[in-house]
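Here's the structure we're looking at; comments come further down.
Not every chain of the complex is shown here; the ones you see sit where they belong.
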Amino acid sequence: MDNKDIKILEAILFASGEPLDENDLKEKIKEKNNISKLLQEIKVFYKNRGINLIKTGNKWSFRTAEDLSDELTIFKTQKRKLSRAALETLSIIAYQQPITRSEIENIRGVQMGRGSLDHLMEIGWIRPSGRKSIPGKPTLWSTTDLFVEHFGLNSLSDLPNKDELKASGFLDKRAAIATISDLAKNDENLQSNDNLEQDDENNIDDFIQNT
Amino acid sequence: MLNVSDTEIKEGQFNLLLGNFEGPIDLLLVLARSQKVDLSDISISELADQYINFINQYRNIHIEIAADYLVMAAWLTYLKSRLLLPKEEKIDEYTADELEEALKYQLQRLEAFQNISKIIYSRPLVNRDVFYGGSSEGLKVKYNINYTSNLYDLLKSYSQILKSNEQVKQLTIEYSELYSVDQAVKRLKGIFGNITEWTNFLNVIPNLIKANKTINKSIISSNFVASLELSKNGFIDLKQDESFGNIYIKFNQYGQ
């Protein structure tokens, strides 16, 4: 192989040890217009080796091959397992983003376990991404680039079984059993009917609005 | 993964069991799977029975059950009764069929996402299954400092400030004018003789001090709790003819 550009790309990707943006890689080579083709060539070259070239989002990196997971457990640094709740919450956000907390709760049929969202955010897999224009302007949550990278996805459209879920109507943000909570609310209303009106002491302590 | 078998329920670990579920719908889903048919074919009426039995058995062993489980039990009872009725006029804004459909949808959707979350987590994860590596030895390296503090750090930091500013420096417990259950029990015992006929519960409680709603509420609720206590001990009888209807109270002359 005599292509100097390929050698340069390999060396940089190898030495950096972290995903690199295609645009930054371009800067390093001569035939800048060839960048995609060259990267593709390298990818093919390593296809069946112990190291693979992977693209996630717009970034490229060398990683150990997927099928060697069992042989490489010595390198494993993941210490804690995600809870089932956190994992379900993460998947719902991934497929339904951007989504509000109460929409997530509606799907799971349970109030968000404490720590779920902040925990996922601490790991760096989700982020707030704007607010929904409904009363209360609740925060919308989305996944991050790090999520895409960590789960080895090319992009969000690469999420497994997405079409299937869509076809089944499970990606509609339909409040399925809003009816249940409606009922619960009705009960509340009936109970407090005996002219004991509730004080409207809502606890809104909205810091941003105060400032 | 979660297996609710009879043996599990009979053995002592039962009281830990509810903690295995992520809420009522999750429990329902596990029960539904035990019917071993496609979720769209499950019998909602049977499912309602299963759920209510489960909750009742659970309650025998472990008194505290989160309110949302109880709300679900009540809702299922309601749904079941609606399903049993002949298909008649619309009582509510939803027909029984619509409610049944909504429940099935909710179950199927949750199942779909539970499966997805397993699929996603079984993907090759960085630092669990696949690894970055390499060494920059042999190449010239220049470093730029990159501050990695992220939004999480920022919010955590701000939350710490909010928390520490909220910390109570000195706690003073103020005298409460709320009406206590003890007071109510004493008072009700004092007027037993007068309540020989069914009397509206609201008429036996002291005049409400209209100025303060909170105190009014406390009077009503402590009298209600007191009357439950007294009826449990056999001093009085209580009845309510319909849901949310008036509550009636009567002295039980055969009581202690």
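To keep things simple, chains are lettered A and B as they appear, and every chain counts its residues starting from 1.
In the analysis below, a residue touches a chain if its C-beta (ideal position, glycine included) is under 8 Å from a C-beta of that chain, and two chains touch if they have at least 3 such contacts.
What you are looking at is a predicted structure, and each value in this text was computed from that prediction instead of being measured.
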Labelled copy-number formula for the complete complex in this structure file: A x2, B x1
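Throughout what follows, only the chains that are shown with their structure count from here on.
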Using Cα averages as centroids, what's the distance between chain A and chain B in whole Å? 30
Using the touch definition from the top, list the residues of chain B that touch chain A in their complex. 22-26, 68, 71-72, 75, 78, 94, 98-99, 102-103, 105-106, 108-110, 112-114, 116-121, 123-136, 138-139, 141, 150-152, 155-156, 162, 202, 213-214, 216-217, 220, 244
In their shared complex, chain B is touched by residues of chain A numbered 11-18, 51, 61-66, 69, 72, 75-78, 82, 84-85, 87-88, 90-92, 94-95, 107-111, 113, 118, 121-122, 124, 127-128, 149-153, 159-161, 165, 168-170, 174, 176-177, 179-180, 183-184, 190-191, 193-194, 196-197, 199, 207
